[in-house]
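All protein chains but one are shown at their positions in the complex.
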Amino acid sequence: MTKSRLEAFSDGVLAIIITIMVLELRTPQGHGWSELIRLWPTLLAYVLSFIYVGIYWNNHHHLMLTVRRINGATLWANLHLLFWLSLFPFVSGWVGESRFAAVTMTCYAAVALMAAVAYTILAAVIVRADTSNHLLADALGSDTKGKLSLVAYVVAIVSPFAGQIGTVLSGLMMIAVALMWLIPDRRIEAVLEREKRS
Amino acid sequence: MTKSRLEAFSDGVLAIIITIMVLELRTPQGHGWSELIRLWPTLLAYVLSFIYVGIYWNNHHHLMLTVRRINGATLWANLHLLFWLSLFPFVSGWVGESRFAAVTMTCYAAVALMAAVAYTILAAVIVRADTSNHLLADALGSDTKGKLSLVAYVVAIVSPFAGQIGTVLSGLMMIAVALMWLIPDRRIEAVLEREKRS
Amino acid sequence: MTKSRLEAFSDGVLAIIITIMVLELRTPQGHGWSELIRLWPTLLAYVLSFIYVGIYWNNHHHLMLTVRRINGATLWANLHLLFWLSLFPFVSGWVGESRFAAVTMTCYAAVALMAAVAYTILAAVIVRADTSNHLLADALGSDTKGKLSLVAYVVAIVSPFAGQIGTVLSGLMMIAVALMWLIPDRRIEAVLEREKRS
Partner (left out) sequence: MTKSRLEAFSDGVLAIIITIMVLELRTPQGHGWSELIRLWPTLLAYVLSFIYVGIYWNNHHHLMLTVRRINGATLWANLHLLFWLSLFPFVSGWVGESRFAAVTMTCYAAVALMAAVAYTILAAVIVRADTSNHLLADALGSDTKGKLSLVAYVVAIVSPFAGQIGTVLSGLMMIAVALMWLIPDRRIEAVLEREKRS
């Protein structure tokens, strides 16, 4: 089974997710600056979600670079990841329209957490699918960034229950994780580079 | 005629179908837990439809693996399948918003039935297109899962007319079929594997 | 310049056009048979438009099979075709919601006419781009189906002005053209086949 169609389908789904989020930016009724400014929570949520989906596309791209063989379980683990990512437009729009209400912040962080869990499962399934995928296992090594993200997501899920300051903390956590991941996964690039040389 | 553009186009359409379904999850007016909980029928319908379209993508992927030559009839049989799958977002949204009303359950199952019929036609057209596609004919063999699905769909179409319990039965049928197909089509994988060895 | 990205982009746009048309099938308010039956004009318009876009995808696929070299003019002629096709969801939805009002029928046929004109321009631009594309020039030969379609579109544009019967005639014309094109372009397939043998 080749991985090219898996990549093509995932690219398609991710491209659509990242693009239809803009539909949550509904055309304002009026046409002055105030109408635009009133949109800032939706715009901010859009920027953040765009970065999140971009990060997943980036990491998915790196993950697949190392893969040599996929099986049926990989297909479903991949669809499972895409499912959680497909909820980003929904939670993103909700966070924006509710102007960062506590419940919506919790939901946003929960979707991010589930996507991270699904990504971890996908990586594990790929490693198990074939011993020739050992490159990936090496590259993942001790996944500090991944573990930090999980902690941040849990904080972002729980903190909105602690009132206004908790909601702000939740938002800061989500922004911090995005910034941390903006740096592409050099671990995998490094291992591939080493492999090529040897 | 190459099959790569057929796959690319189908991937595109399936990726869009599976993703625009999330647009049926409309942003709730309020921003409390109750608004989210009230969405559960739409969410459940979304999860089920996501799995169904995922199954079709999976099986389409497997079907095409065995194809060596396609013709004009294949293109139209493929579009016919995509047509019925494209109705999933509509029936899925309707089932969710009507909170599993009988008529909508019947329509959902009917669309699933027509997609299954279209898939069967596509497989038959491919086998007829070229004798070199015999691999597929071997693999399909006695299609027990396919036949069971058809029976389940017919039950799911008819049963909602029998009142509340019938509607529940219809839903259970649809869930049962989805679970049955979550297991990828090992028959085709097995035949390809055997071919490679010999 | 390679043609693969042109094909990939066109596949993407066509896949999206054919799929977002389903969004015009808005979830009915109620959930009985009457609500579904009341949707029949939109459903009929959807089926017809799905077939039209499918025909264009099919013919585009055949057109590109013969192309050996493309240039900047080809890219724009292709975008021009995609522009007119992108208006199908709009006119299709309008025809359906207005239940085949005369003006909307005229607009639908006009968009179909412009798409046909754009396709003819694209084919001409490709032939001029490179003498090695002569295969296509041979294949197109005397394009009887194309000319018949143009006549039918003009009739379908004009006839709704003649009252109720004219509107019915307009619809029949559009259905007739769709049926005529459902048969794939054997001329091109035939020429390619001959080429391969010689």
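In order of appearance the chains are A, B and C, and numbering begins at 1 in each one.
What we mean here is this: a contact is a pair of C-beta atoms (placed from the backbone, for glycine too) under 8 Å apart; a residue touches a chain by one contact, two chains touch by 3 or more.
Because the structure is a prediction, the values reported are computed rather than measured.
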item: Among C:101, C:169 or C:182, residue touching the chain not depicted; value: C:101
item: Residue of A:50, A:83, A:108 or A:153 in touch with the missing chain, whole complex considered; value: A:50
item: Contacts of chain C with the absent chain, listed as residue ranges; value: 1, 5, 8-9, 12-13, 15-17, 20, 23-24, 71-73, 75-76, 79, 82-83, 86-87, 89-90, 93-94, 97-98, 101, 103-104, 107
item: Interface with the undisplayed chain - residues on chain A; value: 7-8, 11-12, 14-16, 18-20, 22-23, 25, 27-28, 30-33, 36, 47, 50, 54, 57-58, 61, 65, 182-184, 186, 189
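In the analysis below, only the chains that are shown with their structure count from here on.
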item: For chain A paired with chain B, centre-to-centre distance based on mean C-alpha positions, whole Å; value: 27
item: Averaged-CA centre spacing for the pair chain C and chain A, given as whole angstrom; value: 38
item: Junction residues of chain B - those touching two or more other chains; value: 8, 12, 15-16, 20, 23
